[in-house]
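Working notes, beginning with the structure itself.
One protein chain is absent from this view; the other protein chains keep their places.
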Amino acid sequence: MRGYGMFSVNNPGWLEKERPACGAYDAIVTPTIVAPCSSDTHSMHGGSGPKENMILGHEAVGTVVEVGAEVTRFKVGDFVVVPCVTPNWLELGIQHGKSFSHDGRPFGSFKFINTEDGVMAEFFHVIHADANLTHLLEGVTPEQALMTVDMMSTGFYGVEMADVQFGDTVVVIGIGPVGLMAVGGAALRGAGRIIGIGTRPNCVKIAREYGATDIVSYKEGDIVEQVLELTSGGADRVIIAGGNKDTFAQAIAMTREMGNIASINYYDARDTLSFPALAWGLGMANKDIRSGFCPGGALRIQKLMEIIKYRGFDAAKIISHTFHGFDAMEDAFKLMDAKTPDLIKPIVYIDDL
Amino acid sequence: MRGYGMFSVNNPGWLEKERPACGAYDAIVTPTIVAPCSSDTHSMHGGSGPKENMILGHEAVGTVVEVGAEVTRFKVGDFVVVPCVTPNWLELGIQHGKSFSHDGRPFGSFKFINTEDGVMAEFFHVIHADANLTHLLEGVTPEQALMTVDMMSTGFYGVEMADVQFGDTVVVIGIGPVGLMAVGGAALRGAGRIIGIGTRPNCVKIAREYGATDIVSYKEGDIVEQVLELTSGGADRVIIAGGNKDTFAQAIAMTREMGNIASINYYDARDTLSFPALAWGLGMANKDIRSGFCPGGALRIQKLMEIIKYRGFDAAKIISHTFHGFDAMEDAFKLMDAKTPDLIKPIVYIDDL
Amino acid sequence: MRGYGMFSVNNPGWLEKERPACGAYDAIVTPTIVAPCSSDTHSMHGGSGPKENMILGHEAVGTVVEVGAEVTRFKVGDFVVVPCVTPNWLELGIQHGKSFSHDGRPFGSFKFINTEDGVMAEFFHVIHADANLTHLLEGVTPEQALMTVDMMSTGFYGVEMADVQFGDTVVVIGIGPVGLMAVGGAALRGAGRIIGIGTRPNCVKIAREYGATDIVSYKEGDIVEQVLELTSGGADRVIIAGGNKDTFAQAIAMTREMGNIASINYYDARDTLSFPALAWGLGMANKDIRSGFCPGGALRIQKLMEIIKYRGFDAAKIISHTFHGFDAMEDAFKLMDAKTPDLIKPIVYIDDL
Partner (left out) sequence: MRGYGMFSVNNPGWLEKERPACGAYDAIVTPTIVAPCSSDTHSMHGGSGPKENMILGHEAVGTVVEVGAEVTRFKVGDFVVVPCVTPNWLELGIQHGKSFSHDGRPFGSFKFINTEDGVMAEFFHVIHADANLTHLLEGVTPEQALMTVDMMSTGFYGVEMADVQFGDTVVVIGIGPVGLMAVGGAALRGAGRIIGIGTRPNCVKIAREYGATDIVSYKEGDIVEQVLELTSGGADRVIIAGGNKDTFAQAIAMTREMGNIASINYYDARDTLSFPALAWGLGMANKDIRSGFCPGGALRIQKLMEIIKYRGFDAAKIISHTFHGFDAMEDAFKLMDAKTPDLIKPIVYIDDL
């Protein structure tokens, strides 16, 4: 079968591979819509270490074409939403409970583009189908569902890790697709003031629609100083959803004592993170720093679809570009790699719905 | 000074009392708007035990007329929002942390109508003014602020105790003023489906505006069966915000295993609460039962005002009746006691704004 | 194969059954030591509903005799400790996270004597062996390990649900085998004063060895009054590990405001639990009530063995009677059913070690 991916670092292209085999508890799915993600291009450039001959892509909705003998909740022909994080539920790491992201080793639950071929292919394999796939919830569009599997799940996890409480002032640094979801999640979690940090007009527009009350831009001056002034001394919670390694120290500096910092950023394997002890209250200011990977499993995605359906949260609003046809995955991937100013999130309709 | 209250159980009326004295850390406030509450009429009827010669009322916004020598954040003439729960912050019960409601004994932080005269008077006393009073937040109306001090704070506390997570299905039993706030709080906390249980058309209308997706009425059949059918086996969280002692068992029965029940109901001192062990999974189903009193202190009210301002949550929507003039407190109180079908929440403008 | 169990309610005896089949992810184990439990006799008497032709027993250590093709961590001949709660990890209930006790329905993770034959047989089946079995930790005896699989795991879960904090005063009602473990767990969790409620001298002796500082007996008067006097108004945490349906109200009455009650008792399907609203602070005293089932999976048992090994906690101290030989399971079961005054916990060595 064909799939789009990487031959080696910095060497993307079309791969020809065997169709994956289906275990007794597993399923084979053919994608209907896929969304390239910056993690795909990041991997292609070697940001998560050397990889070879790997099909990329980890965001998809599609149709089941084969199920293992022990699968009970799905059958061939079912239209399914595929979480980007699909744990092996029999690994002991699961039993620690923390978001099920690390089944047997750090982010071991992230199979696609990591230990298995990704979804930008004619077919892809899903481990433990009963626990990792879910049907589309009535009232949710396939495009909205597609946005839950990584973007919304990761952005909302930032809000959960930040432990946003009623009325809190929340800063979201970076308002790309994941940061926008963090803005929307903070609003849905009962935050008070929500300060988005970013500059691109299309992102700013959606940030406001999702609930941002203030927008801060580095073009207007130091972002730490701007936040400290707006908040009279620091925000309750700061979510890092963009920027680079230097953003880390800025986030700490703009958080009040007893506040939390949650990072959902993907740092580069070559980065060193650093911050002045003074900004962290000399280690005495009770500023907790949390970070984590997108939670795994089907229930998570079902819950997010409930929000879309019942709260009227339009997760598809971040889709800025649409492509059509299997071969268009290459164009979409290249656009994601180019990160043009107008890009937020591209999707590819492999089959028209 | 004059105040409206109770001479003894079932004997309400106008009392003549000394103007309260102001301690070094305290303040004396004259009310501008007050709102009678069912706890006031409940007390008058002896529901919280015998009381004599007590001015009632615990929901007010007003103007500071005197401050103690040690008060730093307020001065005479300041317009203030007064939490209905005003702890003595020097009691050790505070240091347990749990919502600051029980300073030195069970609900010891609830001073008005409990250990001190209430707010339906020419003047009332507020202990520890710096910690218990707050200024009106710009962008919030006095009427909205008045609704935060008990109704919104208690209703939202139900949501917090229920530990509503993203996408949860939440049932709110009882959609009077506090239950409506619980509906609004659940929506603001990121619930998915929200099922309000009630019948009155004016309450149903506001419940839907605040975020309820379904309304269940006892007139249509057994409410447990209706919820079990709607939810395919039980809700994630159930908030008890009305009903009577029998509601307790219903709430447990309509909660799924591993779900939570949060009660913000005020049971009668003569009630016995009971439920079948089977509905509680024989004590093995991990259905937690929580209950608690409205949280105390100024910060809580500030946070709630932030939600009104930044999330556009109109807390004043539950105000169904308005009265004017000091003497109208009696009419408002009697209306609250009568609980006419069209009543949700009455307020009394003592001074026109 | 032979196994000891129940033909029907109140009709115990030796059953002849097919040796269970082994799925691809599963294992077949032959028991080396088993321990009958009051849940077994309770089931035999119909306390958890009608059951027929069911082999009983859910506490065992033993030897693997067969593994499915996909099992990676175990091989034939391995000596294993078997948690009494062995979830199907592919069920969605797992993804709620709460102790993994309810995989697909209330206590669905409890397979033995519930949906499958138990361990008092020549062979028994363990679902998802890699996630549900564990090897014996060096430094831990088989008898100690056997006590982790239900007694220690359940007793310690009571401590966890009660959320015991440093220095808390903890009451444990009932000092049978599970209650003794709750005493030991409270001591290991950093409680201050620990009050055990019970009367039997052998249990009292072990309670003191495990860390109880006070023993209260109903023979000396009302237990609520005694605890209120000892604690000047109520304990911080109360763990219900025995008694009957009336114990529930007593536990609530002896808990201070803002304290917690945790129940690890197994109520009868015919019980109604009830308590006066006054003892619960009219629903306003922030006394949380939690209950739950023994946590599931291998990691839990590994953690408990670490405590035995590194904290020197002798979990085998509660073993009061030992039997030898496969046929002696009947005698042990009958002793458990008789509940003689000197009985705490019996075990049966099917093979001598």
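Which chain is which? They are A, B and C, in the order written, and residues in each are numbered from 1.
By our rule, a contact is a pair of C-beta atoms (placed from the backbone, for glycine too) under 8 Å apart; a residue touches a chain by one contact, two chains touch by 3 or more.
If you're wondering where the values come from, they're calculated on a predicted model, not measured in any experiment.
Across C:191, C:249 or C:264, the residue that sits in touch with the chain not pictured is C:191. Only one of A:10, A:272 or A:340 touches the chain withheld from this view, namely A:272. Across B:298, B:318 or B:332, the single residue that touches the chain missing here is B:298.
Although one chain is not drawn, its touching partners on subunit A can still be listed: residues 48, 93, 96, 98-99, 101-102, 105-107, 245, 257-258, 263-278, 280-293. Although one chain is not drawn, its touching partners on subunit C can still be listed: residues 156, 160, 165-169, 185, 187-194, 211, 213, 302-307, 309-311. If you put the missing chain back, the residues of subunit B touching it would be 23-25, 70, 89-92, 94-97, 100, 128, 130-131, 297-300.
Definition applied: only the chains that are shown with their structure count from here on.
Remark: subunit B and subunit C have CA centroids separated by 41 Å (rounded to whole angstrom). Counting only residues that touch two or more partner chains, subunit A has none.
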